[in-house]
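A single protein chain has been omitted; all remaining protein chains appear in their positions.
This part shows subunit A:
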Amino acid sequence: MLELVTIFTRGGVVLWSRQSGAVAVSPTVINALISSAFIEKRAVSDKQFVHDHFALKWAIVNELDLVFVVVHQKALQLNYVDELLSSMATSFVNTNGDDVRAFAAGLPLFKPSGKHVVDFDARFDTIWEGVMQRYEESLRIPKAMKSFEESKKAQKSGIASPEPKSPSASIVTSPTTSQPVSPTAASSGNSAFAPDSDTADRLKKLGIQSRSAGSASKSKPSPSASTESKAPPKKKKATAWDPISGGMMTNAHSGPLDFSSDKPGTAAAAAPDMSTYTAGLERDSLKGDLPDIEYTPREQDDDANEEETADEAPVTSPGKAPILATPSLNGAAAPVAKKAGFGSGLLSFFQGLSGNKVLTAEDLAATLEKTKEHLINKNVAADISEKLCDSVRTNLVGKTMPSFTTITSTVTKSLEEAVTSILSPNRRVDILRDVLAKRQDPSGRPFTIVFCGVNGVGKSTNLAKICYWLVQNDISILIAACDTFRAGAVEQLRVHTRCLNDLQRSNGKLGPNDPDSVMLYEKGYGKDAAAIAFDAVNYGRDQRRDVVLVDTAGRMQDNEPLMRSLAKLVKTNEPDLVLFVGEALVGNEAVDQLKRFNQSLADFSESTNPHLIDGIVLTKFDTIDDKVGAAISMTYTSGQPIVFVGTGQTYRDLKKLNVKSVVQALLSN
């Protein structure tokens, strides 16, 4: 049954809606869709968005910045929703387009009180009846006779003909339209045409409660009613952080615990010369703020590149416009332009000038292809580059190009917005504030941060930097040495601890008899990390420490035993933050690492509400020049913010991300 059909602007204003379920659908359901699909730019894997027990399908019309949404119970498989959406969109755009434009411009369009902004009731009823009629016709085809070929035909003629009749409306529906029934579904007897027996009837009644009296008699018992298809088996609650796919774990490497497979962790490397860390730290100037690092996307090179590769002239300097292969200005220009990279076409050039060019997918194809390559060159993971370009396309198809813009500049603007949203935190990030709040906590439990990640990314080093930063701000620390694997890991932390305390003393912040700013809790090697962390937190509480920093062993994401142990550590200790430490050098691997860490935390915690990764520490940022792609890959994959950026070997090389700079570096040539 349909619960809710609604039409709203991207500005968030509801223009029309019809509630048909018994219980009102909370706005939070629609808001969740908006947040996930339109703001976080997450493609939804099974082509619909599921929230609570609802499934949502949608269509967007960029031309008018409109969104059409249908909400139904997720247990139902309704094959006519796509058709309904595109018929609604077509009708709405054709009839109410001008109203919507006027409304968007802030012109008065008063809704009669108690009614909707746009009167769409009657037309919706007509559309609904048409859709239902075709749906019923499709049900009349006897099931037994319906070979695969025939059922395909049925789709073509009947249900699956969402072809919008209006050429003016570019409608982008959520799923790939016009393929409502998959061959497998049809042949496996779980035909999508066979919803539970009386669904058709109920739909009639519930879809339109008042106005369908006349059509109610038309409903006939469907021949397929006997094949009562049950609701699909309850799927595991979809984890919101995995935008890309189901991401099943393959345990390629699940041998016995293998100490030696870790990165060479010799004692020498483990107890480094502390001068590496303290380099550049004058002992008398430690309290101040961390210095700014120079961040210069190489601009000179960029200009040079631009001139060589520019294939599309900015409209403001027409002199640069590449001459079109054909001198003709009329229709012939279009196909040629398409081949040459569309944007270079004189036609679109002039359309761009006058600001009446409506963008099509073909217009965008070549630029997006180039954009994708550009992103990959910037070290963005390949499938994320692809998804970003998809989201730009979805955003722009049907839009009228603003005056004095080129396709390239329009695409760049849209990409810039998308990337800025992805990098911008989805919540408040102020660890110091949260630590201060935790001080008031009557339990006396310290604020606990777990650091995890693969081998060799700089977990301990950056833990020490964060420790230094906290200590500078008068926060007392306990470091829990829970890397019980790698030889030298504990010693490395001991050196850091001593060094940080020495700095505090020489700094005058600690008197000779004051307790250390940083304490270390360690139980040697080979023991259960989760238990050590647990004891450490208790010890930290007894010692009235503000913060416990938990160092864990580096682990490859496909090492199941180790991933299990991490999940156990997180589950038993309920830390305030789980930070994933990853290096900025990583390319395609970034996605797999984060997905699997999250998947493991979810699967092995045996909890319905597992604690996943809350934030990212991006290390070795000083080594990547302007290839900032990993920042995008990691934030997109996890949906979580980059909390700290590591930019070198000294304690001071800890920064916070500046979204604008990263976006600039990403877009620079």
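Basically, a contact is a pair of C-beta atoms (placed from the backbone, for glycine too) under 8 Å apart; a residue touches a chain by one contact, two chains touch by 3 or more; residues count from 1.
In this section, contacts and distances are computed from a predicted model.
The chain absent from the displayed complex carries the UniProt protein name "Signal recognition particle receptor subunit beta", chosen from "RING-type domain-containing protein", "Anaphase-promoting complex subunit 11", "TRM112-like protein" or "Signal recognition particle receptor subunit beta".
Although one chain is not drawn, the whole complex shows that of A:50, A:382, A:436 or A:487 it is A:436 that touches it.
Touching the missing chain, out of A:21, A:97 or A:425, is residue A:425. In the full complex, the hidden chain is touched by subunit A at residues 8-14, 17, 27, 30-31, 34-35, 38-40, 65, 104-111, 113, 117, 289-293, 295, 417, 420-422, 424-428, 430, 432-433, 436, 469, 472-473, 621, 644-645, 647, 654-662, 664.
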